[in-house]
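Removed: one protein chain of the complex. Kept in place: all other protein chains.
The first chain written gets the first letter, and so on, giving A, B and C; residue counts start at 1 in each chain.
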Amino acid sequence: MNKKKIFNDPIYGLIRFPFDSIYEIIDHPYFQRLRRISQQALSHYVYPGALHTRFQHALGATHLMCRAIETLKAKDIEISDTEYESVCIAILLHDVGHGPFSHALEHTLASVHHESISLIIIKKIGEELNMDFTLVLQIFQGTYHRPFLHQLVSGQLDTDRMDYLTRDSFFSGVAEGIIGYDRIITMINVVNDHVVIEEKGIYSIEKFLMARRLMYWQVYLHKTVVCAEIMLISILKRARFLTQQGTKIASSEELDYFLRNSEASSSDLSNPDFLRHFVLLDDMDILWMIKKSVNHSDIILRTLCSKLLDRKLFKVKSVDNEVNRKLVADQKLKFMEKYGIDESETHYFFTEKTETIKHYETGDKEIMILMKNGEIVPYSHINKHLNLALENRTFLFYVME
Amino acid sequence: MNKKKIFNDPIYGLIRFPFDSIYEIIDHPYFQRLRRISQQALSHYVYPGALHTRFQHALGATHLMCRAIETLKAKDIEISDTEYESVCIAILLHDVGHGPFSHALEHTLASVHHESISLIIIKKIGEELNMDFTLVLQIFQGTYHRPFLHQLVSGQLDTDRMDYLTRDSFFSGVAEGIIGYDRIITMINVVNDHVVIEEKGIYSIEKFLMARRLMYWQVYLHKTVVCAEIMLISILKRARFLTQQGTKIASSEELDYFLRNSEASSSDLSNPDFLRHFVLLDDMDILWMIKKSVNHSDIILRTLCSKLLDRKLFKVKSVDNEVNRKLVADQKLKFMEKYGIDESETHYFFTEKTETIKHYETGDKEIMILMKNGEIVPYSHINKHLNLALENRTFLFYVME
Amino acid sequence: MNKKKIFNDPIYGLIRFPFDSIYEIIDHPYFQRLRRISQQALSHYVYPGALHTRFQHALGATHLMCRAIETLKAKDIEISDTEYESVCIAILLHDVGHGPFSHALEHTLASVHHESISLIIIKKIGEELNMDFTLVLQIFQGTYHRPFLHQLVSGQLDTDRMDYLTRDSFFSGVAEGIIGYDRIITMINVVNDHVVIEEKGIYSIEKFLMARRLMYWQVYLHKTVVCAEIMLISILKRARFLTQQGTKIASSEELDYFLRNSEASSSDLSNPDFLRHFVLLDDMDILWMIKKSVNHSDIILRTLCSKLLDRKLFKVKSVDNEVNRKLVADQKLKFMEKYGIDESETHYFFTEKTETIKHYETGDKEIMILMKNGEIVPYSHINKHLNLALENRTFLFYVME
Partner (left out) sequence: MNKKKIFNDPIYGLIRFPFDSIYEIIDHPYFQRLRRISQQALSHYVYPGALHTRFQHALGATHLMCRAIETLKAKDIEISDTEYESVCIAILLHDVGHGPFSHALEHTLASVHHESISLIIIKKIGEELNMDFTLVLQIFQGTYHRPFLHQLVSGQLDTDRMDYLTRDSFFSGVAEGIIGYDRIITMINVVNDHVVIEEKGIYSIEKFLMARRLMYWQVYLHKTVVCAEIMLISILKRARFLTQQGTKIASSEELDYFLRNSEASSSDLSNPDFLRHFVLLDDMDILWMIKKSVNHSDIILRTLCSKLLDRKLFKVKSVDNEVNRKLVADQKLKFMEKYGIDESETHYFFTEKTETIKHYETGDKEIMILMKNGEIVPYSHINKHLNLALENRTFLFYVME
């Protein structure tokens, strides 16, 4: 192993990690698999640069964690080497349980949250590399007695969010999403083992929250992005239906496992078969199935796959408009007639979807501000203009022939 | 079609093209295929951000072409709308003939230069979209009577190079490769229908040439990048050998076509079968084959594929060192014994490769400088320190068990 | 004159203007004077990089104007060459009436708004260069029959604001102030001769408004910046008092003119003496007076000047705190005693100041959005979270011995 190995990150420049264990874990095939899991699924259909992967994100979030810990140490917060190393491993592996296309297929392939899968993979890597992950797991699960370490991995202002917002914004070319991670990290502190932000940093938080909101509406929930992901989900659903019916499709053995089984639930996690197939699954399995199905005998699968492959996407209309509703209804009838498709099968081509974002969470997960006078105040008490309402939007997505 | 469509490029920001035809071509499946052809093959094994594709590069080069043409028009060079549109289409499609992993497999899959394939695909797209590409083809081939248009597509300072150096440098995170395209474009002019650079721009050219050289040594010919590409080529060679021997491997029909046929030569380009299979081939076919072959019965294929997939790369040593040569020779013997492999098959795992770059070409392709006094002088006459020698380096690449 | 002259701007890169007249005006001494008028007065005491001048800002705003006009022409808005040239001259000269330290001394030296002074200087430049500025003046004053041209010079989303927010953010190093001018300009359109923003641009406007607000609180109204400017104003007031009393201070003839006369009012603008002295006045006159007065016999002037020169700034406390109020009151008494200063003179060293910002203006000046369906809707109807309230903060500023 080469402790001095340097990664060249287009965002942060030269990155180096302070622990050998980090490099060993990166070399493990379960981690290398993240090179084949795109960070933003099909966003690149709208933002061509957004081809980055979970692999890069995991390295980036770990780098920010190192910077946060170094900053805290410079502020005289006591952090042991084992705590430092463990929080780094926890963030490095926080997304190792993501499946193909990350969130886009998260509840289609298996009805288990990716963090539950991360947990079992982390344990497995610990065993295989013969490393003691007790502390890593405590930090990851939030059971360690110093909560700030968990909060830096998973909170409203964690290094995960800081990296993905920065990274997604960078690769998408959406400048509105730049969050100023540098300034936020400079303002982090710890009081009574909880993360706080120094008062000077309140504008940086405001900017962070706003940038996050803009990233949601402009990128993650951009209607064309959502449309491509709806098509992807339709394809998977159809593939599962066909597989379970006994129709052969171009799926790998791993993918076949998830198609044959109806959505795996959390109880399946303990099944070694689940894990064995899961760690072999990546974007390639899905892309291959799509590419190979453009001439499939099933008209639904074939149509969906060839449209998605050549980027002939569904149309999208705002739902709160009678004219649109009528147009889509007419289109559906025409489509059924033309392709001899039953009403019950039209959901593959016609759907309505509501997207919701939560701007900020009060309560337990509040961002806490350390005032100059030493008081600690929830951010929502300081920023009176803070938007706490859920925002949502509904669209009709439909095929247009 | 939506003339106003805007692309969000992480490098240039919002991009819009002035011709409807550009958008029509972008929507064509042959062009959409470029989304699945990586620009820099396996560079991402060293530079994790370098996942960008030929699709982005083609859009970027076309954007720079628009900027160059607008600059020339502002300098009162007469350029007709048809010339403008045609040179844009020529640059948009200049790389449409690239196969999987671009240059890495260029002479392994088929022994034809990608530009020859581009030419036949351009013709085909013209026919399918019912567009008259006479002028496009003349510009692309350099037969049009105004050479500057061809020079902007393909020369020592063309918009192709300007984009790929900028783009590869951006996504790799190698700041040394920044070329300052903005300044170069500002300094472009045309005299007697030939591209010239205004005298003020000579430092920008110096920087451009130096940045290009650094990109070659630091990225394109980085020894670990070359190593990964050598492994990729070995895999393809073994796959072809097995296929022709009758051993089944996990290849798609398209890939199978290229494996069964020994390397296609230029005469094959007129064979409609060649084109039909080629336009369906992309990185997915190769990646799939690799992923599915990690358990193949052939030990050579299996070893190469699983090593490449999990990034267990060959070692590399400088050739001009007796100790290294000895070490590799010993390693080869051990390897033959351990795996029962014949000397004649060791080339899949042990090889020596020389990489060469040409810093600058004099002669016909010289960069010409327009001096303040109106004279036109070859750049090599101005820059006396210009390095005209070929530079090369040779390395041993070998498997280490 | 050299039409091809290129300016190198650290923000926009190489800038070139399309009209010879622009270059002639830049060369005029009244415009060159802007090289000696700092854009952000004493902000550099907090943000050391913020040394840029009105000269750079005027060039930058003119560059953005060219980009806006070119964008509109590409969208088929008819704009004549004379309109184009005139709107460029109007923006180039919009700030030519700024006096030393721009806004900081605007109402201390002369009680006239800088735009009124700009107006008379524009006329004067037109006469001296023998250029017909009829249309320039109409656009500048908002009397031309095509309001969009005035709106681009002076509105809620004009090229003045776009440049100064971008520029001040760049030189201050306050990343939160980045507004994304590029995207806003891309989204500008004109309907019925009024500026509108295309619907796609609403997030960019949100970001713009938020960035503007952050720039106000973090930079323009940063309490230490305000403090330095209060000290500067105190110095000017004391200098005027002494001058009118007959005490000699180190003022240039030009500055002396403004000190002797009590604050000039708009009626004075027609007095040729006013203009003659004004165009000779710049930051140097003030800085010199301060530097030369550190040993002046008047203890008030001397103390203020030496403190400001060596950056020994007043302290600042929040006003809504009884402890602070008491502390400042005590300090005042001590100070009076120590320096033998009368209560009526303490205002030079003790003051309270309220800063207010207006987030967004509804009514006439509304930003109008061009919806995809062609409707035009005020931005405040779309963004329900828009903060329309005035925000303000009050601080006590006081000398601490």
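Couple of notes before you dig in:
Quick note on the criterion: a residue touches a chain if its C-beta (ideal position, glycine included) is under 8 Å from a C-beta of that chain, and two chains touch if they have at least 3 such contacts.
The structure displayed is predicted, hence computed values, not measured ones.
Screening C:Tyr84, C:Phe101, C:Tyr144 or C:Phe171 for touch with the missing chain picks out C:Phe171. The residue from A:Asp27, A:Glu83, A:Glu115 or A:Asp182 that touches the chain not shown here is A:Asp182. Of the options C:Lys291, C:Lys334 or C:His347, the residue whose C-beta touches the omitted chain is C:Lys291. Of the residues in subunit B, those that touch the hidden partner chain are 175-176, 178, 180, 182-183, 203-204, 206-207, 210, 214, 217-218, 385, 387.
Touch with the hidden chain on the side of subunit C covers residues 7-11, 13, 27, 29, 32, 35, 44, 46-49, 51-53, 55-56, 59, 170-175, 252, 284, 287-288, 291-292, 309-311.
By the touch rule set out above, subunit A reaches the unshown chain at residues 6, 13-14, 16, 18, 74, 182-183, 186.
Basically, only the chains that are shown with their structure count from here on.
The central chain here, found by comparing per-chain C-alpha centres with the mean of all protein C-alpha atoms, is A. Centre-to-centre separation of subunit A and subunit B, using mean CA positions: 32 Å.
A separation of 44 Å divides the Cα centre of subunit A from that of subunit C.
Listed for subunit A are residues 175, each touching two or more other chains.
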